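Only one protein chain is missing; all other protein chains are in place.
Each chain gets a letter, A and B, in the order it is written, and its residues are counted from 1.
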Amino acid sequence: MAGRKNVRNYSPVQLATASIVCLLTAALCLGHPPSVRADEGTYKLGLVTFLSGAAAGPFGVPARNAAELIIEAINAGTLPSPYDSKGLAGMTIESTIIDEAGGGTKQVGEFRNLVQRRNVDAVIGYISSGDCLAIAPVAEELRALTIFFDCGTPRIFEDNDYKYVFRTGPTSTMDNVAAARYILELKPNLKSVSGMNQNYAWGFDSWNDFKWAMGVLKPDVDIKTEQFPKLGAGQYGSEISAVMVSRAEVIHSSFWGGDMEGLVLQGAARGLFDNSQGIFTCGETAMFRLSDQIPEGTIIGGRGPFGVFAPASPLNDWFRKSYMDRFGTPPTYPSYKMAQAILGLKAAVDKAAAAKNGKPNKEEIAAALKGLEFQAPSGVVRMSLGKGHQAVQEMVYGQFTKKNGKPEIYNVRRYPAECVNPPDGVKSEDWIKNSLKQTSCN
Amino acid sequence: METLLAILIDGLVYASWLFIVAAGLTLVYGVMKILNMAHGSLYAIGAYSAASLVGWYFGSGHPPWGSFALFIGGAVIAGMVTGLIIERGVLRRMYGRDEVVMILVTYGVLLILEDVTKLLWGVDAYFAYQPYGMIGRVRFSDLTFAGYDLTLIAVAGLVGFALWYALNRTRQGKLLRAVIHDREISLAMGINVTRIFIVTFIIGSALGALAGGLTAPALSVAPGIGIEIIILAFAVVVIGGLGSVGGAAIGALLVGICRALAVHTYPQFELFIIYGVMAAVLAVRPQGLFVIARARKI
Partner (left out) sequence: MGSDRTPIFLCAALLLLLVVGLFIPNWLVFLFTISMAKGLVVLGLILLMRTGLVSFGQGLYYCLGGYIVGISGQHWGITDVALVFLLVVLAATLLSSILGLLLCRYREIFFAMLTMAFSMILYGILVKSEKLGSTDGFIIAQATLFGWQPEVEASGTWIFALAVIITLVALLVMHLYFRSPMGFGGEAIRENEIRVEYLGVSPRRLIYIKYVVAAVLAAFGGAITAVAAGHVDPEMAFWATSGEFVFIALLGGTLHVAAPLVGAFLIEIIRTIALDLAPYTWQMILGGSLLLIIFFLPKGLWSLLPKRREEEGL
């Protein structure tokens, strides 16, 4: 170590500190400067949705498209009533979009960025339930108005109370409870089911809800096999064989996006659905894209009254037509849910502004959104669970057919929200196990 | 009995697919000592090329059987071109670096290619399902298999045989094996190692893309399909012994059969099976099943 003194020797740490400072400045300059809200006439909206990875195609990009369409229409004031006023209480929406990729910790950091550096007035986003769970407490800490539009887990508002966090889409509980009800109406003498769900929280939750509901509604139904292939596995040959060997009458699957489409392709090619009735809780996104491959009579759901399941209304007609004209495909459920979240925000801001006769602050908007009932392309949305922070809607299932040459749904059954969702304050699991049987749908 | 048959066939089908993916990876590692993470992107590029070609072909109403030659050829060519670009554009400048650094280099390439495929093909899924149904179904009592999947077993066998023949029975293959064995001596003996590297990487890339192209008809080809494959292929290659094509075949069979066994008997273990097999094999044979002997250098 003696030789060190005569070497040119300024400390690396000094330089490192210097470079950190430089980088920091660079970061701040390159990014948007932390300006004070310059313009009182704009409302800054942060949008977070998957722009890369497997969820981008089926969910992230359709949601972004819907956001683009709705925001432009709101700013121009061209939406049908009751949203025909310009902007959010007159404020023009200015949106920023970021990619949801990277997992919970990364998203927490990006969320702080959006709120504190980009100074957004509200954040709408999050498809992954894990991200929603991670973001909710941070949103509360930062007092940032946040609306989840797609994630499904009921745990968010069942385990915690929030003031600034909302979800305008229904939870995944009703998908599977309604699936069990529908299948039992279709096959009252059902003997056996098998499950094929993805190996992660969404798959487990969906299958458990379905299994529990089945266990309560028709206890003698036999569960033949429960398969959980890896998320994004692509190849389902072995699982399809296992389900075939099990010879169950019904196959339940909560696969979504590319995995679901792969399963449909591989299952159809092997005749999996010739002897078994398939039920796909997220099948709606594939309805038009894979219309040649989905077997006749397959039961498909769209996570609520979205897409083809949406009831006719001037708002829905406008939405379907404008979306179709602009993007060339009919809107699927992620588009509906995004549209619904933005419209929910608009309804709340307009309501708060009307009550105050001026620009509302985020507390006033949150108070207005709490327990609100508003119109969306999918019909009426009621924020009635989670102390007014969680939406409920009716749930719809139907069977797929292409007999008339174009993909259609028949045998449609609509379940009112009360018969497929727990009442406020009761956890989904407890509700299914204890009081689902007594809950009537008529 | 039926289950046993199902395990065997499912295992074989899965193993064939794994082998085609892993063969290119292990070949590249053997010759160049690069564990190529971008192999996943090549898989994706192969799948995308095949899917767009099939879409175009059936869209313009040509005789259906011709699609096979087109999409398989298209995938292989796409893989070769991409491979050439990667090798000449990036890897060439990085030779001689540490093996781990090379993994990171290919990871960088993977990230770039992920976005390139997104820019070229968008995020919407592509389908190429027409060829999948064309070979029909095969019935064994209550089980039905897609003829296409069974054909894949033969294709994997063919790929394996072609590789074995090329490596062991041709002059080029012998040169290649010399480089695998000792790069420096080969160089000293006058073998054009640069050329061997280019050829190897192109073949490896073409195999990755071929795997993607062959799988495309059974998939919804969308962003992210190449990511899951990488780790799977890594595991197979490590189990078999890095750089050994025969090892990759045995590794693929082992993983394929074990996985099918798990799915049919204890589906909850499916997630662990690959890592379990890998840990078990490495615990017994620290360098994989087939390993090229190396002298201890003092």
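Criterion: a contact is a pair of C-beta atoms (placed from the backbone, for glycine too) under 8 Å apart; a residue touches a chain by one contact, two chains touch by 3 or more.
Every value quoted in this text rests on a predicted model; they were computed, and no experiment measured them.
Asks: Of A:70, A:93 or A:134, which sits in contact with the chain we cannot see?
Replies: The one listed residue touching the chain not shown is A:134.
Asks: May I ask which residue of A:199, A:227, A:384 or A:399 touches the chain that does not appear here?
Replies: A:199
Asks: What does the interface between subunit B and the hidden chain look like in terms of residue numbers?
Replies: Counting only subunit B, the missing chain is touched by 35, 90, 93-94, 97, 99-101, 103-105, 107-112, 114-116, 118-119, 231, 234-235, 238, 242, 268, 271-272, 275-276, 278-279, 282-283, 286-288, 296-298.
Asks: What residue numbers in subunit A mark contact with the hidden partner chain?
Replies: Those residues of subunit A that touch the unshown chain are 1, 3-5, 7-17, 19-20, 23-24, 27, 30-32, 34, 51-52, 97-99, 102-106, 108-110, 112-113, 115-117, 129-130, 133-134, 136-138, 141-142, 153, 155, 159-160, 199-202, 204, 208.
FYI, only the chains that are shown with their structure count from here on.
Asks: Suppose each chain is reduced to the average of its Cα coordinates; what separation in Å results between subunit A and subunit B?
Replies: Chain centres of subunit A and subunit B, defined by C-alpha means, are spaced 35 Å apart.
Asks: Could you please specify the touching residues of subunit A with respect to subunit B in the complex?
Replies: So the residues of subunit A touching subunit B come out as 51-54, 56-58, 60-61, 199, 225-230, 232-235, 237-239, 241-242, 244-245, 247, 257-259, 261-262, 265-266, 269-272, 289-290, 292-293.
Asks: In their complex, what parts of subunit B are in touch with subunit A?
Replies: So the residues of subunit B touching subunit A come out as 2-3, 6-7, 9-11, 13-14, 17, 114-115, 118, 122-125, 127, 129, 132-133, 137, 142-146, 148-149, 215, 217-220, 222-225, 227-229, 259-260, 263-264, 267-268, 270-271.
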